[in-house]
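Shown here: the complex without one of its protein chains, the others still in place.
Order of writing sets the chain letters: A, B and C. Residues in each chain are counted from 1.
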């Protein structure tokens, strides 16, 4: 039985790459991570905020790898939305942070999908795990949606990692005007495999589109998390093994609850009861 | 009726002058303060810790005065003892701090005491308001007690401000071995006026010694404070108007409760029911 | 629809009527946390408050409990003041003149060790100009006699409220304790006794121990827990009370920001009180009132539409 693993990380950098968006580099011994996995980190030493905050892993820093800092570690990319991320944004080089992880089951390209057209679909901060996945894949079609021009830079990692990138903005200030799922409708065929992460409405639409054309789709979900390790049963989503086509108008009964933290965060899009989300 | 006064202060410096002891310079418009007054400051923007923390004023920074920073402000000197002071110690130049004050009634040399021998007696952080008072007086006998040599430097302000300084350390590693009240017994006469601040045991002994020799004594008290402005009635000490000599063996009945924050923190030592403290 | 909207814009969107009394906004300061008002005059604009609820008043002046009387806890604080107050006569003589000069409502929080004392305090305040309503504290946990006993027994609570109603013509708000198994029973009891409104919650009874000394931090051993820590309990009790209440509710417990206050209004409270927050920021209640106004504007709602608008 293992003793407590190393949860002590040290801030290498914490840069505001866009107003309100921070890239956090952490020196961390436990930095073995797969795309789509996440960490739970304590933002403060006190009890307000009380719980750890889940953040997806943006990249792995390997000593001797492309990004060399002489340290192993991870990169996180986060948006300041509340008190936890606010406190996090004030951390400076050398500060200690308590990090649990890597957690969950991430994105994988299954053998049976290897010959399919890979589509990486993301909205807003949903790009975090998919940029990491793109690096592992080295190719694919990335579709990215965001509010406006200001956030388009978030998706730059897709190109760097060898993907074709198409962008949609809600206000049309960059790329095409519309939603990422509008782009998806262009690109998707029954021979596509879609990996998606972003707002729940986007994921729901993605699952419906994929089901309609008969494509495979995997989605990374978000839920408020207390433990991150499958113990509190707090991050439940209604799910269940079924092989039928998703029918947004019908209600799927008798589905078990799955835990986003330990069963996911990546699920087969056809496996989620979207009506109950 | 006034609107909310300026509670916004900005950190000028926050220096660790001794291990665990910090000198905090604040730029603050409301910096009109008398010796013995205090401020209530918020250490964090969150709610843990919830309440403001009381800190005595160490000095007033006046633009054009001796210490010139081009700003009006105050200096605080604090010891890190718990979570509030810990958070405070992490503030850096330019950080904002919410400060309420100056509060309370401080030390004054009353006309009827002007010809008496002035003794400034302090223990540990109790020196803070008395160094400020020493500056206003420009002379006097300062008696300072602390654990050991390491803390003796805290009392250096007394000499700078024109006082004769005698030091006692509990372990004898500097000055005389013993307590500040041992030095007091040497110095006090029935023609002395003693101003004291420090641990409650020291203040209690001081009041008893002063009563025995027939000297006048004023003490600055500490109590946990919620509001600092006389509203919550939380910082009560048993007190009352009486003119007799303090008798530590007797119980003084029918004393009212006084509020340390608004009636004090400085009280006539003979006016406190020390048994009930 | 357009015409009434324009009319509303001209009137005060925060105005609320509770127990027949018109308040300029639904944000009051909670009893015991705002002194007699004057203590805060230098730190906030008292004229912008919906009401000032003064420190609990008893017939005779009370010295209160020995110290320490307060201790901080995670996101909260315990207090055991023991209802130190100047007494109802000194209040009327010394404190009311100042309060009459403030352009806000004054609510007198009252307390007694016996039912007769409650009635007598109410009677004396009844003829005091400038007092708009009485708030009956049947729920203070920090005194030996009275207080919590009245607040946890529906029959006793009924008797206190009845006696106060008989003794005074002023509107009566009854303040409930959270330390009960079923708040709905208490709501019904005080309504039956004729209360004009209900405020809730008073503090939860708590205790903290200094482990180095192995003694309670408070000389009184236990004290009342207030502050953000208790907000989820307070919101829940407010929502449960609303299910059965026929009279207006005034919600409180851990309100620090406008958003916190909105939780109570949405749960069904017609007004709120701000307590511990005033210690952290003496200007809190005024900021909260303006934050509520901003919310109503942003959501194009009236206060009346907001109250009880929760969808479960």
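Here is the rule we go by: a contact is a pair of C-beta atoms (placed from the backbone, for glycine too) under 8 Å apart; a residue touches a chain by one contact, two chains touch by 3 or more.
Computed from a prediction, not measured in an experiment: that's the story for all the values here.
Peer 1: Shown chains touched by the missing chain?
Peer 2: Touch partners of the hidden chain, whole complex considered, are A, B, C.
Peer 1: Considering the complete complex, identify which of A:17, A:50 or A:81 is in touch with the unshown chain.
Peer 2: Reading the full complex, the residue touching the unseen chain is A:50.
Peer 1: I'm checking contacts with the chain that's been left out. Which of C:24, C:124 or C:231 qualifies?
Peer 2: C:231
Peer 1: Would you mind spotting which of A:113, A:164 or A:238 touches the chain that isn't drawn?
Peer 2: That would be A:238, which touches the missing chain.
Peer 1: For chain B, which positions touch the chain that isn't shown here?
Peer 2: Within chain B, the residues that touch the unshown chain are 47-48.
Peer 1: Touching residues of chain A against the unshown chain: what are they?
Peer 2: Those residues of chain A that touch the unshown chain are 1-5, 42, 47-52, 98, 100, 223-238, 256-257, 262, 276-277.
Peer 1: Which positions on chain C touch the chain that was left off?
Peer 2: Given the touch definition above, chain C has residues 73-76, 78, 152, 179-182, 204-209, 211, 214-216, 221-222, 225, 227-233, 235-236, 239, 254, 259, 262-263, 266-267, 295, 309-312 touching the missing chain.
Heads up, the rule we're going with is that only the chains that are shown with their structure count from here on.
Peer 1: Quick one: which chain's Cα centre is the longest way from chain B's?
Peer 2: In terms of C-alpha centroids, the chain at the greatest distance from chain B is A.
Peer 1: CA centre of chain B versus CA centre of chain C: separation in Å?
Peer 2: From the centre of chain B to the centre of chain C is 35 Å.
Peer 1: In angstrom, rounded to a whole number, how far apart do the mean CA points of chain A and chain B lie?
Peer 2: 54
Peer 1: Quick one: which residues in chain C touch 2 or more of the other chains?
Peer 2: Residues 74-75, 228 of chain C each touch two or more of the other chains.
Peer 1: Hunt down the residues of chain A that sit against at least two other chains at once, touch-wise.
Peer 2: 47-48
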